[in-house]
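Here's a slice of the assembly, chains where they normally sit.
We just call them A and B in the order they show up, numbering each chain from 1.
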Amino acid sequence: MAETMALPPHRHAAEPMPGGTAFEWPVRIYWEDTDAGGIVFYANYLKFFERARTEWLRSLGIEQHSLREQTGGMFIVSQTDVRYLRPARLDDALTVTAWLQHKGRASLIIRQQTFLRSEPASALLCEASIRIGWVDALSLKPARIPDSLLQRLENKP
Amino acid sequence: MAETMALPPHRHAAEPMPGGTAFEWPVRIYWEDTDAGGIVFYANYLKFFERARTEWLRSLGIEQHSLREQTGGMFIVSQTDVRYLRPARLDDALTVTAWLQHKGRASLIIRQQTFLRSEPASALLCEASIRIGWVDALSLKPARIPDSLLQRLENKP
């Protein structure tokens, strides 16, 4: 259990993020993530980005399962633009970032990157813009993001 | 689109199934199904078995989404015993079977096999016993399978 947790602070060539640094989350590559090309199946980066967004929200005190029970709403992904630059392989240790690029009344745009942790510098593998909207969980109709949620997002890393 | 559909009736060494023949469903192997070993990731056979069970139920007139809305209940998997005998690879064409081995008041046991379609005879890749129970969809508590459902299952292939 120790290893993921023991990962030291790490330098990589992340984009400068106006208004703060990006949230970072470690991801390890397992068999489940790879395909017969010997590399990570590209669709799985969307899962890694989702994990980092979830943990970024959790770091702001936002738990999605509780949120849904309290507000009747949930986030839903409406657009994903992803560029895949270099492949990752089994056992690789990645860092996935999340940074709030735009905050609207009904949707957010999150800028995300995935880096391979390596020495002397990390390599950028993949980058994305993810648009997420707020919807009523039953009707799935778009709705305004609750104020309490927006206030927590102000406290953005 | 034609090819999967054009697959001719095919002989393979399926287990004799007392009381009827097994339901058969074709599955094609895509990149998403494989791992860096160059073969199908073993956990994905559970997905293939699920697809075949779903289509077997559908062939008996049972649609799970509608069923849940009508009865408030749903099937849930409670046990999966799987033996992996031979690997499958990208682009392989498989046949997945489903056969109702045991029918209780609250659970079913489905016997399933996966074959690689090849000439002159298909090869058995994987076989499983899957136990599924009926639960209330909200509380997830076990419940008796509705009579109307049991009657449809009598008409088992």
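The definition used in the following text is that contacts are C-beta pairs under 8 Å (C-beta built on N, C-alpha and C of every residue); 3 or more make two chains touch, one makes a residue touch a chain.
Worth saying up front: this structure is predicted, and the values here are computed from it rather than measured.
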Subunit count for the whole complex, all chains sharing one sequence, 2 displayed | 4
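Going forward, only the chains that are shown with their structure count from here on.
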Residues of subunit B defined as touching subunit A within the complex | 31-32, 34-39, 41, 43, 89-90
